[in-house]
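The structure appears below as structure tokens.
Of the protein chains in this complex, one is absent; all others appear in place.
Labels A, B and C are assigned to the chains in the order they are written; within every chain, residues are numbered from 1.
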Amino acid sequence: MIDPSTEKVAVGIVGASGYGGVQLVRLLTHHPMAELTYLGGDSSAGQPYTDIYPHLTAQVDLKVEPVDLEVIADRCQVVFLSLPNGLACTMVPTLLERGCRVLDLSADYRFEKLDTYVSWYGAERHDQTVASEAVYGLPELFRDRLRQARLVGCPGCYPTASLLGIAPLLKQGLAQPQSLIIDAKSGTSGGGRVAKTGMLLAEASNSLGAYGVAHHRHTPEIEQICSHLASQEVTVQFTPHLIPMVRGILSTIYATLRDPGLVREDLLTIYQAFYRSSPWVTVLPAGVYPQTKWAWGTNRCFIGLETDPRTGRVIVMAAIDNLMKGQASQAVQCFNLMLGLEESLGLPQVTFYP
Amino acid sequence: MIDPSTEKVAVGIVGASGYGGVQLVRLLTHHPMAELTYLGGDSSAGQPYTDIYPHLTAQVDLKVEPVDLEVIADRCQVVFLSLPNGLACTMVPTLLERGCRVLDLSADYRFEKLDTYVSWYGAERHDQTVASEAVYGLPELFRDRLRQARLVGCPGCYPTASLLGIAPLLKQGLAQPQSLIIDAKSGTSGGGRVAKTGMLLAEASNSLGAYGVAHHRHTPEIEQICSHLASQEVTVQFTPHLIPMVRGILSTIYATLRDPGLVREDLLTIYQAFYRSSPWVTVLPAGVYPQTKWAWGTNRCFIGLETDPRTGRVIVMAAIDNLMKGQASQAVQCFNLMLGLEESLGLPQVTFYP
Amino acid sequence: MIDPSTEKVAVGIVGASGYGGVQLVRLLTHHPMAELTYLGGDSSAGQPYTDIYPHLTAQVDLKVEPVDLEVIADRCQVVFLSLPNGLACTMVPTLLERGCRVLDLSADYRFEKLDTYVSWYGAERHDQTVASEAVYGLPELFRDRLRQARLVGCPGCYPTASLLGIAPLLKQGLAQPQSLIIDAKSGTSGGGRVAKTGMLLAEASNSLGAYGVAHHRHTPEIEQICSHLASQEVTVQFTPHLIPMVRGILSTIYATLRDPGLVREDLLTIYQAFYRSSPWVTVLPAGVYPQTKWAWGTNRCFIGLETDPRTGRVIVMAAIDNLMKGQASQAVQCFNLMLGLEESLGLPQVTFYP
Partner (left out) sequence: MIDPSTEKVAVGIVGASGYGGVQLVRLLTHHPMAELTYLGGDSSAGQPYTDIYPHLTAQVDLKVEPVDLEVIADRCQVVFLSLPNGLACTMVPTLLERGCRVLDLSADYRFEKLDTYVSWYGAERHDQTVASEAVYGLPELFRDRLRQARLVGCPGCYPTASLLGIAPLLKQGLAQPQSLIIDAKSGTSGGGRVAKTGMLLAEASNSLGAYGVAHHRHTPEIEQICSHLASQEVTVQFTPHLIPMVRGILSTIYATLRDPGLVREDLLTIYQAFYRSSPWVTVLPAGVYPQTKWAWGTNRCFIGLETDPRTGRVIVMAAIDNLMKGQASQAVQCFNLMLGLEESLGLPQVTFYP
């Protein structure tokens, strides 16, 4: 039994060399109750971590080690998995069995029904029992369940921004669920530290385009939680776009109001109440719309909204840092909850603007 | 009577120092049938044009002159007005009377009903007769009328991209007009050469946000043409976003199909037919979505689309260069039509990628 | 007498609405031994600070107040002045007299001899006595004097990066002082939160150019400290360039070695020794050259170097965040020293990469 009130928790990161990994390294080396004891990665095993990320010279003194579950379980009480989809599910059963608590940043444990995973991700799965135990790592919606979790399936970046923007609408029955359209925009770091031609500065800079239209894999993840919130099956339109910037996601959400008489101020009041106990969600004043860079390097989600009496719709805008609240810092927020720590511990509050 | 088959046409630009102005200067100095005889602008009157734009050193040898309608009418057969809203309407009646043909790049002559202008732009107008004569300068929809026009109200940048994406849907009755949602994204040059804090590289770079939500002035312009195309009153949801890049607009358009059985290939065929005689619209192959930089520095509009059988919607994406097809080169395209020239004359066809 | 071991120090910021100001607000609101009691600025007086910087919504609850020296002196033990050049010198004598300690981020108190200031900044000065007391706020070179300082003249951004790169060369007599050439590159935030056409994203993005060639005002500041280090009069060549990015400075420094037999490893050893007690300077391993983004949002300076046996020169590269180590966080580092606090207190150590 981990008691972080008396001693630091031994944590490990598998997949430390990617962008999710390096955020976790940065966060956990400065976290007052965590001790980073293991960095794993097969492709870079053996390398000093600062060879991969020289900006950490003189700050991080660990080597990347081969991924060996026995070693991990011996050395770590909590394990963060930051790997491509389809790998975590080969490791998690063993790690749980050996007594580790696990936060998985891939898609492997985000779905209640593995059927959904299989049909959208195109891979077989045989770990429904383990998957059933996983808690969806969006603390603003599942805070209580996370406090007991052994296994957390951390949300995708797009679902985080989108669901935080949508939740009050559906939970309070304010909008027609089938009218939901999410036009999302992301910086290119969402593609990970993978050398792809389309992600070169020369290609992605000065330009903008949609991708995965009508087929992006974050769609069923958003729909699962929306259905849960609305207590009915919800289908959403989700369109991601690549923006010429490094970090940040903005989800612009369109929904038809059930009561077209609702005005902006009503909805802002409802949103503020909904997120009253959520220190990481900032509902902006009337007329202020979020800029993604306000969230840069923080765990914060900024939400603004507007109603349009001409069309009867509400437009909600939610902005996050895709690698932080959309990935690594949200995982640390879950880690805090799992260990009974203050939800905000060790997480950066405010960016350096501009 | 201008006969460009035998001699060059004398053209002038009022408002030459802005971004629209410098595109026009660039285009018209290289246009085989135009001779640039006048550059006007009150704030920079007296300056050599290369003092404002040193990249034209040794290429353009004109000075900016004060705005004097007599001088303009004496020296120019065709006048391009590239001014803030509300100024053109004070000049156009005189210029027309003096025999000039006019292309106005502001909002002043875009509306059939000046009431719409007055209610969205908040200024009085007393020139309904002149305004009634103006042709909306979107050649793909109003080519024939432009051939006779004395006065052209050139479209806004957002309406150009949005309407080219929407037109086949409404004209052919394929979509439910009231379901139209336009989520548009623009580079910052759309704000013009005006020093505003929010447009500084330090502020606008690395970030993304919406503005003018539910209230942007391009809304009624889009609605006017949509209503015309659908032969019914249409209200659209239009949300512009500022993107950290210089040029380019992408309009992502959502519409509910009347016949949910229509598939992508059907729609692409319809779009290709619709734009068969329009050399500046490129309908992309199935599965290819436009990138704004493909249109950089050209008069081209790229259109891609996708259907979503799960939701019954079509998603159309239209990309242009906001300062070119969205502003200056489209005006020159109209100019070509007005003078009976080849529609493509003097207009750049293909960008230098990347 | 301030005793920060027992109570927080009351601090104020004059000029809070600029980029230097907002960094200071961010740093001082999170500093464990500072209490921000005053934000001053004439142009925005009366406004809630979050109206100017909405990303601080729910984080900062202060209003901007008019600049009144009596009020400031009553309320603050330490005052940061973040104003255009030529204003601090009208305030500092009064503030010192009233018992405040002052850190000035402008050029007013950087020069030992006011003659130099007068000839490069073109303004009269009559406060030589006060100016003589000021300590140059580069802790790596003047740590001991800063511990006693009542008045600190905080360095310019370019001088900080350049001098940290140059200091070991001149102090140890390794390079010929008159051979020094500094080719410096800065992000556009160095121009401050001032709406200038040339700093618009539309203009400054996708481009690069030099400015102030042979005449930039940071030249005499660099020369003053170089002369001090070399114990002889030194003239340097300094050329700044504007880079299409928000933050960061890289100074590429060229110098002819006195002993052309010195190799890279020798020099790295000397640099490491020179900065052994300086927690904010990271000398990089052989073959690693600094990237400005490694310093983003931190107080760190990264230094790399290379020797060229073909030419007998050393090339030193020093990278900082221009608004942090080049401005605000360095001022807080000085503040820590002035108050006998740990030099690193409250300063961000590591960036979030990428």
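In this text, a residue touches a chain if its C-beta (ideal position, glycine included) is under 8 Å from a C-beta of that chain, and two chains touch if they have at least 3 such contacts.
Quick caveat, the model's predicted, so the values are computed rather than measured.
Residue B:R26 is the one among B:R26, B:H241 or B:R264 that touches the chain missing from this view. When the omitted chain is restored, the residue from B:S44, B:S106, B:T160 or B:Q291 that touches it is B:Q291.
Summary of contacts with the chain left out: across C:D61, C:E97 or C:D308, the touching residue is C:D308.
In the complete complex, the residue from B:S44, B:S106 or B:S189 that touches the missing chain is B:S189. Of the listed residues A:L114, A:A167 or A:V246, the one in contact with the hidden chain in the full complex is A:V246. Residue-level contact of chain A with the missing chain is found at 19, 187-189, 191, 193, 195-197, 199-206, 244-246.
Although one chain is not displayed, its contacts with chain C can still be listed: residues 178, 181, 183, 185, 202-203, 205-211, 213-214, 235-237, 239, 241, 243-248, 250, 252, 254, 289-294, 296, 306-308, 310-311, 313, 315, 317, 319, 354.
Although one chain is hidden here, its contacts on chain B can still be listed: residues 19, 22-23, 26, 29-30, 53-59, 189, 205-206, 246-247, 282, 284-285, 288, 291, 293-297, 302, 323-324, 348-354.
Basically, only the chains that are shown with their structure count from here on.
Of all the chains shown, the one with its CA centroid nearest the global CA centroid is A.
A separation of 40 Å divides the Cα centre of chain A from that of chain B. Each of residues 205-206, 246-247, 291, 293-294, 296, 354 in chain A touches at least two other chains.
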